[in-house]
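Below is one structure, written out as C-alpha cells, with a few remarks after it.
Omission of a single protein chain aside, the complex is shown with its protein chains in their original locations.
Letters A, B and C mark the chains as written, and numbering starts fresh at 1 in each.
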Amino acid sequence: MGNYLKNIWETITTMLTGMRVTLQHLLSIRRNNVTLQYPEERWPRPERDIGFDHSNYNVIRSRLHVDIDDCIGCLKCERACPVDCIKIETVKVPNRGEDIRSIGHTGVTANGTKKAMVVSRFDIDMTECCYCNLCTYPCPEECIYMTGGPNSEKHEIDYEYSEYDRNDLIFRFAKKVSDEEIESATSVSGVEG
Amino acid sequence: MTDNLEQLINDAVEKALAGDMDAINNIEDRVTRSKAKAALVKAKREAAKEQTEKSSDENSIDSSDVKQDLTINENIAELLIQQFPDDIIKELSSKEHIQIQSKNWLIISKYLRDDPACLFDSLQCITGVDLGEESDLEVRYNLHSMTHRHAVEIRISCLRNKAKVPSVESIWRIGDWFERETYDMYGIEFEGHRDLKRILLPEDWEGWPLRKDYEVQETYHGIVVPKVKEGWE
Amino acid sequence: MIVDWLIDWFPTSVAWPGLTFVVVVILCAIPVFVFIALYALVAIYGELKISSFIQDKVGPMGQGVGLHAWRWGLLQPVADALKLILKEDIIPSSADKKLFILAPFIVFIGAFIAFSALPFSQTLIIADMNIGIFYILAVSSLGVIGIILAGWSSNNKWSLYGAMRSAAQIISYEIPVALSIVVVIMLTGTMSMQGIIQYQSGLIWGFLPNWLIFNNPFTFLAFIIFFISGVAECNRTPFDIPEAESELVAGAFTEYSGMRYAFFFLSEYANMFVVSGVAATAFMGGWLSPIPGMLNTPAWGLFWFMSKSMFLIFMMIWFRWTFPRLRVDQLMDVCWKGFIPISLFNIFGVGIWHLIVG
Partner (left out) sequence: MGIVKGDQMVLNIGPQHPSTHGVLRLKVVTDGEIVSDIEPIIGYLHRCFEKHCENSTYEQVIPFTDRCDYIASMNNNFGYVVAMEKLMEIKVPDRVEYIRIIMAELNRIASHLLALGVYGLDVGAFTPFLYMFRDRERILDIFELTCGARLLYNYMWVGGVSHDLPVGFVETVYGFLDYFEPKLKEYNEILTYNKIFIERTADVGVLPPEVAISYGVSGPNLRGSGVKWDLRKDEPYSIYERFDFEVPVGEGTVGTTGDCWDRFYVRMLEMIESAKILRQALKNLPQDGDVHQAIPKKIRPPKGSIYQRTESPRGDLAYYIISDGSPEPYRLKMRSPAFTALSVLNEISRGWMLSDVIAILGSLDIVLGEIDR
C-alpha cells in the first residue's frame, strides 16, 4: 500500500515538474524563440578569414567556384575528387603564356604562371559533389574554391541553390566556345608561332 | 623599380608568415599582390617541409614508445603453441598475430575464451582479406579480453575456391553477424553457422564483392548496373 | 430546449408529425455541425501555436502565398482543412470498401450527437433531457465502433493493432468516467444537465462558488479522474497508444487520407470538446459565472461555458506536448488498478461526507 501511494505521489510530482517546465517555455516564447521566418530572415553564416589567398574566400562550403582564367589545367583537383564530379579537358597551346583572343584565353594566371593549356572543358557536377573540400587544397593556382554566403562580394550566390532541371546543376566553367574554334585557334596560332 | 617591388613582396611575405595577412592584402596593385601571395605559398610550403622532416626525425626516436602502447599479449602465442603444437603455423606468426590452421579453430577458440590465462571474452572484429587474385583468402579475428585487458589477432587462411572455416558463432555470439558479413563479402563459408546468408547485400546478389577478382554483374533484376561514370551526357 | 421551442413553433396541424420532427432535427444539426467545424479550426490553431510556444518556436506565422499569407498564420488551419478536403480520396484495393467508407462517419456521429445535450448557456441547449449526462456517456462510446471498423476494414496490420488497442482503452476508461459521474449524480440528485448546473449556483465556504470541484475533496478527486479518463477516451497523449505514431505509424487511421482522415481529425477535436464540456458542466458550474450573482445573463453564460471548456482543452494540449506515452498494458494498469479503485472509494467517501457535512 505504501508503495502504491508512493507511486501515485511520484507520478503527480514528476508530471507537475514537467508541466512547469513546458509552461515556462510557453510563457517566455518571446525570449526563447529559436526559429527564423525562413525566406525573409536567414541565419547569419559565420564569416571568417582563414588566411586563404582569396580575399572573398568564405569558410562556408556552399558551392564550388573556378576562376577559369587562372586555371592551368593540371587536373589535380580532378584526381583529388573522391566522387569524380570534376571533369576537365585541355588542349595544348603552341606558345606558353600567350593570350588567344579569339577564344578568350588568357596566357598568364594571376599568380604569374604561364599557361600551357587551354581548358576546353571544366565541368563540376554539383549534384554529385560531396562538399569535402579536397579539390581546393592541391590547386597550385588556388583557382578552385568554395564560395557562398552573403559576405562573399564577388559571388552573390544563394546559399540554397536549386534548379528546375538537374542538368542545370552541372556547372560549366570553361569559356563557351566550340571544340572546332579551340582547335582552329590553337593550330592557327601554332602556325603563326 | 623591380628591386623595389621585390623588396615590397619580401617584406609582405615575411610579415604574413608572422601572421599579419593584412600586409599582403593591403598591396594595391593586383599583380604585385598575387605575386606576393604566390611567394607566401611557396614560403609556407618550404617551412612545412622543413618541419615534417624535423618531426619525422623525432618519430624515429619515438617509434619504440608506440609499440609499447599496444595491448597485444605476446605470451598468448607461446601458450597456444604449447597447447596446440600442430595447429599453429609458426613461420607465419609474429608478435602481433598468430596464424593457425582452420581445422581445430573451434577448439582453440573455446580454449581462448575459457582458459584463465587468456579469457578472451570479446570478439572485436572479423575481417576478411583477399591476399591477391592468385592466392588465398584470409580471415582475421581480433580478440580482446575484458578481464586481462589484452588483445590478440588470429589469422586463418583458406583456399579461394573452397573457402571453409569453422564458425565461432557459438563461442562469441557476435560471430553470427560478423561471419555473415564476411560470407557476404568474400564467400567464405563458416561451417556450423546456424543461418549463414547474406546480410548487407540482397540475397540474390551474384559474386563476392570484396574479392579482388570480383566483376560487377551486368544486370540486376533486369536493371542495368551502372558502370563507373564515363564522361557525362 | 431549442428542440422543444422549434417543435412548438411549427404548426401542429401538419399532416405528418414525423416530418416536423425531421425538419427540426436537421435545423438543429446544421448549426451544431458549423459550430464543430469552426471550433475545430480554432482548436487546431491553438494546438499549433501552443505546441510551438512550448517548443521554443513561433509556429505558423503566415509567410507564403494564398491562405498562408495572413497575419500570425491565422488562416493556417483553414488552409490545412482545404488541403485535406481537396486531396485525392484513396481507398486501398484490399480494403473492405463499404466499412472503410462508413467508419469515419460513425466515429464522427458519436461525437456529434453528444453535442445535443451540452448546455451552452441557460437557454442554448438543443435538448435538455432528464437523463442528459447519461445520454452523453452512452453516445460518446459509440465512436469506438467506428474505430474498430476503420482498423478492420483497412486490412492493414498496423490499423488492426490500433483498433484493438483503442477498443480496449475506450471501453476500459468508460468505467472510471461513469463512476466519477455517479459522484455528481449522488450529490445533485439529477441527471439533467441544466439540473446539475442549477445545483451548483450559490456560494460555498462563504467565498467560493458552489462548484462541485470546490464542494469537497472527493468531488475534486472525481473531477481529476473524470478529466484524465476523458483525455484517455479522446485518445490523446499520454494515452494516445491507438495512434502512437512512433509505434503504429498512425494506428487505425494509417490507411486514411484526405477527407476521410479529416473526419477522424474533426471527431477527435469534437470529442475533446464534449469531454471538456461535460467536465465544465458537471464539476465547474457550466455556464455559471465564477462570481455568483453577477454576469449571469444567457450571453455571459455562453461566454463562461466556452471559456471553461477552452481552459480544459488547453490543459489537454498542454498534457500532449509535455508527456511521453504509456505502454498499452500500463494504460490498462492505470485504469483498472488506479482509477477504478479510487473512484469506488470516492463514491463511498462522498456518501460519508454527505451524511456528516451535508
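By definition in this document, a residue touches a chain if its C-beta (ideal position, glycine included) is under 8 Å from a C-beta of that chain, and two chains touch if they have at least 3 such contacts.
Please read all numbers here as calculations on a predicted model, not as lab measurements.
Listed by label, the shown chains that the missing chain touches in the whole complex are A, B, C. Of the options C:Met129, C:Leu149, C:Ala244 or C:Ala262, the residue whose C-beta touches the omitted chain is C:Ala244. Although one chain is not displayed, its contacts with subunit C can still be listed: residues 51, 54-57, 157, 161, 237-238, 240-241, 244-247, 249, 321-330.
Mapped onto subunit A, the interface with the missing chain covers residues 7, 10-11, 14-15, 17-18, 20-22, 34, 45-46, 48, 50-51, 58-61, 80-82, 130-134, 146. Touching the omitted chain from subunit B are residues 47-49, 51-52, 55, 58-59, 62-63, 66, 71, 121-125, 127-130, 140, 142, 146, 149, 153, 172-174, 176-177, 181, 185, 198-202, 209-210.
As a convention for this text, only the chains that are shown with their structure count from here on.
Of all chain pairs, the one joined by the greatest number of contacting C-beta pairs is A-C. A summary of chain positions shows that the Cα centroid lying nearest the centre of all protein Cα atoms is that of chain A. Work out the mean CA point of subunit B and of subunit C, and you get 62 Å between them. Taking the mean of the C-alpha atoms as each chain's centre, subunit A and subunit B sit 31 Å apart. The multi-chain contact residues of subunit B, meaning those touching 2 or more other chains, do not exist; every residue touches at most one other chain. Taken in their complex, subunit A has these residues touching subunit C: 8, 15, 18-19, 21-23, 25-26, 29, 32-35, 37-40. Touching subunit A in their complex are the following residues of subunit C: 50, 52-58, 61, 63, 318-319, 321-323, 338.
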